[in-house]
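Only a single protein chain was left out; the remaining protein chains are all shown in position.
The block that comes next holds chain A.
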Amino acid sequence: MARDTLTGSRIRERRIILGMKQAELARRAEISASYLNLIEHNRRRIGGKLLLDLAEILGVEPSVLTEGAEAALIASLREAALHASEAGAEMDRLDEFAGRFPGWARLLAGSRARVETLERSVAALSDRLAHDPHLADALHEMLSTVTSIRSTASILAEPGEIDPEWRRRFHRNIYEDSARLAETSRSIASYLEAEDKAAAESGTPQEEVDKLLEGMDYHVAAIDAGHPPESVAGRIGAQLSLAGRGLLVRVLTRYAADAAAMPLAQVLGAVARTGTDPLALAQRFGTDPARAMRRLASLPPDAPCGQVGLAICDASGVFLFRKPLPDFPIPRFGADCPLWPLFAALSRPMSVLSRVLLSAGRQSGSVTAIAFAQPSGPPQINREPVFEAHMMIAQGQWRSGDEPEEVGVTCRICPRAACPARREPSLLGEPGGV
């Protein structure tokens, strides 16, 4: 029932609260008891002078009878009552409570909202503690040190003498533990500050990881040396945000699987003979071309085959990994050139596409791009596979007969005329804008 049709119910509630008989209220309002009964059961609308008279007799503002308490306030109170159902709040008298004690009602609703906010914060912090190994380790260390200090200090504070040798040891232990505690606290504080700083300075977790890998020339020697991805991520990604570190663990876990399937020393030996041909490498190691491309892109900068670039995108075209080359930049965000074979590969999964590409408007040489798309996980019954595409870029033209294709980086800076894939006009004044 709509709230403005409950005026009669509110009159009845208010009368009962005051302990007034229906007949008495009817008499004082100069109406019949049967008419008041119809009003109180919302079967007669009420307004004008009669409403004013009844409000005056009942000692409330007329609006309290016609409007009741604010709907949002009632809803908040109802929610508070449902969250603490064991308290046995009188749900059928919510209107009355909010109407008679609006200040208390607002206080209660406000407290409930605050509890909810705090509960969310606690859940977020607990989640962070559970999933951030560095923070969990540091807090564990801190609690262990506090336990030691508390236990030792209690022994020293007890009445009665203890052996001087034990006393000396316990004093020394407390001293050592307090120094450790100070160090751990400082480390947690600087870690949390770095966390905020990292999050503020870099945009997305993907950008953080891109920047980190770029700084390492895309080669993570510790993984090639067999160290576990989690511990390497904890060490090299200590300055990343929580989400950035999570992403880094994923990237390094894949790196580690690639390194296990294609050990570095053997790959270096193979590329000295075959160069950067991912198909030859894949065949040599009995693996897929995508893994071979990733492995080639993660070789140390002084590898005999030279550097290759790599772009990996998911089925929506969003980059999951980007290693540009000086002659072949890869935009940071997803507004790249649709002519790249990376995207064509998505429509022809499991086929290896090879193209010679020329960067439109750049005075650079051609590059060879090899693209390949495959499902990103194992097959599942009655589930469509989710594809991801790899495109490796190597300097030069591998086969002399291939006609180079002119591609861009992104439409805004691409001068290519009459491009069938153009999304927006070029800033360079390309005549055939959209």
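In this text, a contact is a pair of C-beta atoms (placed from the backbone, for glycine too) under 8 Å apart; a residue touches a chain by one contact, two chains touch by 3 or more; residues count from 1.
Keep this in mind: contacts and distances are computed from a predicted model.
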In UniProt, the chain not displayed here, chosen among "Peptide ABC transporter permease", "Response regulator receiver domain-containing protein", "Formate dehydrogenase" or "Cytochrome P450", goes by "Response regulator receiver domain-containing protein"
Filtering A:His140, A:Arg186, A:Arg235 or A:Arg423 for touch with the omitted chain leaves A:His140
The listed residue (A:Gln22, A:Asn37, A:Thr66 or A:Ser148) that touches the chain absent from the view is A:Ser148
Missing-chain contact, candidates A:Lys21, A:Arg169, A:Arg186 or A:Arg423, resolves to A:Arg169
The listed residue (A:Glu13, A:Glu40, A:Asp95 or A:Asp177) that touches the chain absent from the view is A:Asp177
Per the touch rule stated above, chain A touches the missing chain via residues 126, 130, 136, 139-140, 143-148, 150-152, 154-155, 166, 169-170, 173, 176-177
